[in-house]
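Missing here is one protein chain; the remaining ones are kept as they sit in the complex.
And then chain A:
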Amino acid sequence: MSHGFLSPTGVEIAFVLVGVVTLGSAIVSVTTRRLVHAALWLVVALGGLAVEYLLLTAEFIAWVQVLIYIGSVVVLLLFGLMLTRAPIGRSPDADSGNRGVALGVAVAAAAALVWVVVDAFRTTWIELDGASAGTTKATGESLFQHWVLPFEALSVLLLAALVGAIVLSRKRAAEGDER
């Protein structure tokens, strides 16, 4: 099979287009001054990442991403914004004073990472044709054959997080009743 930078395949073109949308919405999400719009742009970025997972033949991961990130995490973030009485319009103090330093660090890290990654994987290709490696069947089989113990440990961790979140948010309700 012949590979080349100058003859990109359709999957690569789709990946780059969706990647541009994802990166752009991520950048808007971290730079906009409207807090609710930031959460909504995050939806676009996470959905774009789900499409990228589909293009990388990881179907199960893609739908888990849609369900958990877009379905629950963003809703949680919107609830958090609502409960902290975030302003709907522009809030001029959304960014702190060290924006310049943050921009410098981010650009330097991006330049270093992109340079290293491109240099390291210049001749590496993913073979995407053939049987998919990320179907629900394959993922479930590997998950419940080789990864059962981490899976169960993760359920305990989720339970601990659930209890922790309830304790953290119930305490003040009890105190409020006492007052």
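Just so it is clear, contacts are C-beta pairs under 8 Å (C-beta built on N, C-alpha and C of every residue); 3 or more make two chains touch, one makes a residue touch a chain; residues count from 1.
Here, contacts and distances are computed from a predicted model.
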{"item": "The complex's invisible chain, by UniProt name, from \"L-lactate dehydrogenase complex protein LldG\", \"Peptide ABC transporter ATP-binding protein\", \"NADH-quinone oxidoreductase subunit K\" or \"Tryptophan synthase alpha chain\"", "value": "\"NADH-quinone oxidoreductase subunit K\""}
{"item": "In chain A, positions touching the absent partner", "value": "3, 5, 9, 11-12, 15-16, 19, 22-23, 26-27, 29-30, 35, 38-39, 42, 45-46, 49, 52-53, 55-58, 60-61, 64-65, 68-69, 72-73, 76-77, 79-81, 83-84, 86, 91, 93-99, 101-103, 105-107, 109-110, 113-114, 117-118, 121-122, 124-128, 130, 133-134, 138-139, 142-143, 146-147, 150-151, 154, 157-158, 161-162, 164-165, 168-169, 171-172, 175"}
